[in-house]
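Structure in structure tokens, see below.
Of the protein chains in this complex, all but one are displayed in their positions.
Up next is chain A:
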Amino acid sequence: MNPSNYLVLSAVLFTIGAMTVLLRRNAVIAFMGVELMLNATNLALVTFSRMNGDLVGQTLAFFVMVVAAAEVVVGLAIIVAIFRTRQSASVDDVNLMKG
């Protein structure tokens, strides 16, 4: 098997994550789609690292993981704050700025 199969799998996962963000209305689920996209990118980075025989790809994947953890903390805090004021977790209800 050619290692580039991992890249195709990573592309498929990234697409499914992007479609989740586009199609689902629940904010928590859309956020999980973002996580899936980040994970797919990590898989691509690890595969490239192996194909090139260089650990920089793995280092980058490690930094992506840390930044994703920080992003999850802030994002979920925002979702909880919105839920407290609007009693809803749907992305459609956050339209206070609409004229």
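Everything below uses one rule, namely that a residue touches a chain if its C-beta (ideal position, glycine included) is under 8 Å from a C-beta of that chain, and two chains touch if they have at least 3 such contacts; residues count from 1.
Quick note on the criterion: contacts and distances are computed from a predicted model.
Taken from the listed names "Helix-turn-helix transcriptional regulator", "Cytochrome C biogenesis protein", "NADH-quinone oxidoreductase subunit J" or "Permease", the protein name that UniProt assigns to the chain not shown is "NADH-quinone oxidoreductase subunit J". Residues 1-20, 22-26, 28-29, 31-33, 35-36, 39, 42-43, 46-47, 49-56, 58-59, 61-63, 65-74, 76-81, 83-84, 88-90, 92, 95 of chain A touch the missing chain (whole complex, contact as defined above).
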